[in-house]
Every structure is written in C-alpha cells, then in structure tokens.
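Left out: one protein chain. Kept in place: all the others.
Up next is chain A:
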C-alpha cells in the first residue's frame, strides 16, 4: 500500500515539476474554525530543491493520463511513460500529513485531462472541497483551471482555492499552434477573463454584504515556456505585459524549456536549458511591476532582445545616459529607483533620510546600495569631481571588469569543442 503510494507520488510529482509557479503569497485566509492552516501574506518557502527553486507547495498532478498530445509536455498522449492517478483520499491524506509537520505551505493541484475538461475539473474540485469542508483545512490551495470546464465548476472551485492559474504555454499563438495544434490562446483567455470578472464581482458584493465568501483571494497567474519556439524577448514580454494588464494577473512565470523529446520542432535532447535568458526575463518582469518601467522602454524594435552580459536595468541606463547623473539629494523617488545598483528598499530609505540633511557616500554605502555600480549614475554631497564624461560603453567596461557574472563560467548556448 505505502509502496504504491510512494510510486504514485514520484511519478505525479515528477510530472508536475515543470510548472514553475511556487508562490504561496497573497492569501489572508484565517484559521477561523479552529482547524488547521492559514494564509501567510508573503508566503513561505519551506525548502529549496538542489536546482535552487523554492518548494512551498506540495505540487502534484491528480493524474498524468492525458488526451492531449502537446509536443512540449512530458505527459503527452504519445509519450511512452508510466501513468498513475491519485485517489481523492490519497491527495487529502498527503496534504494534511505534510502540512501538519510544517513541510509545506499548501497544495498545488494540477492534472492531465482525462475523458474531458468537466470530468477533470470536477475531480479536482472534489479534492479541495474535502480539504476545506471535512478536514477544516485553511492552508493555501493553488488550483489549475482546466480550459473548457464549465463556468459553474470554475466558480465553485474559486470559492475554495486561494489562487487559480492556466498556462499560456507558448508566448505566441503561432508557437502554440506549431507544438500543440489542438490548443489555442483563446482557450486560456476565456477562463482567465471569466475568473477575473468573478473576482471583481465577489469583491463588489463583499463591500455590501460582509458574509460574501472569498473568491480566489490570491488572484490568478500563468506560465510561458521559453526557448522551445523561436520568439524574441520582445514578443515574450509584450505578451506578459498585455496579460498583466488585461487580466490583473499576480504573476507571469517564465519556464526555460528543458528538452524532453527528440521532436524535430524543438531543441534537441541534451541542450542546456536557457537559464540566463529566463533570469533576464524575470528581471524585466520585476522592472515592469516594481520599478515603474514600461515594457516599451526595455524592449522595442531597436532592441528586440535583452542583453545577456548585463541586466536590463543597467542596459536601459546605458542607452539613456541623458537622464544621468541623478542627484541623490534632490531627484524624485521614481528616478532614484531607475539607478542601476539601487533597489526599492534603498530608494525608499534614501528619500526618507535626505529630509534630515544631505547624504554622503558613506551613508549611501551603509544604506546598502551597490555603490560601485551606482557611482557612475549618481551625484551626492561628496561625489568626487569628474573631469571627463564617460561614454556608456566605457562605463559598461568598468562595471563588467569588476563584476563576476555567475553565468560566465557556463555559457548556456555554447557547445564545447572538446
């Protein structure tokens, strides 16, 4: 019995791991009925795998049986792999026992599509209902919305889940059509829009009637596979920006494609996953969400790809030297935030601290800015007088000379000769 459970867990955790969403934040669900579990506003990463990704949720598929044959997916119909399926009780037992030992922050439940969308969604719903209603479980639940499931089932699921997500899979419609002819972005857009509208509606009603239940309190997210199809960084990030805006998404995840088959439409087996590119895309994502950048400033027709040797913030600064140097003691917050080497925390400290007197280099260093990088772009009370204005390529040279990229030693797209 326990041997079979272990096998199932191995198979269905292995199949779920390519979904990179790990967040457990944004839900303020309380443990009201003296049951077990609650939401944590910023989420908790309980451990990290050896590849450095966080493990916050028990991330599993209900089953890896699937009627679809998407080329980028391990669980595709034509793939000759071991198949398994959990029973509802098995998932509930695992979740409760892991949660009670503080191994996890909650459950991430996805599934291959068996029979049809409604049948699958109904089964997922049964798991979350049992957790919430029978086990008094108030911990985090991230549930996949199954494209094509009925509105009633999705609405009901939203009453029990904290977050729901559907993956775009490929950044463009053409990319998706190439690898998964049975699917289209429209399948994703419809339920994303439906859930978004439901969230708004429930919030409105809650303003009037306090007893209206929570509906997907931690919002929605999606994921795109990067590097399986030949999109530019610009195409990827424009799609992301558009989805952030249209569907008020909490997160877009970028998952570097890890070759899993010899399909001639995609990178061959053994190709290194595009980790550096993935990193640059996340940096761009952060600049859009927390640093007030518009995606068109970072990526446009003149610059359709992100630089690999420097991060996108530095890259923007070097292209726009007319905005610099920024005077730390007078510039507004938005501009200080744009200085390479200054993050959100430091920028906030700077604007508060300077009300008490001019800031000097030693104070900026103590506040925690990356001074060696920022010094090329700022002036403060005791900045050394500079005779020469350096060109952007010179500054880039200085910064690269004294920084060590963690990626330089293992260039991901370079094949070794020997």
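Observations on the model:
As a convention for this text, a residue touches a chain if its C-beta (ideal position, glycine included) is under 8 Å from a C-beta of that chain, and two chains touch if they have at least 3 such contacts; residues count from 1.
Convention: contacts and distances are computed from a predicted model.
Only one of "TIGR03915 family putative DNA repair protein", "DNA ligase (ATP)", "Fluoride-specific ion channel FluC" or "Acyl-CoA dehydrogenase" fits the UniProt record of the hidden chain, and that name is "TIGR03915 family putative DNA repair protein". From the set A:120, A:145 or A:363, the residue in touch with the chain omitted from the display is A:363, counting the whole complex. Those residues of chain A that touch the chain absent from the view are 2, 5-6, 9-10, 13-14, 16-18, 30-31, 34-38, 40, 44-55, 58-59, 94, 97-98, 100-103, 136, 139, 256, 258, 272-273, 275, 349-350, 352-357, 359, 363, 366-368, 406.
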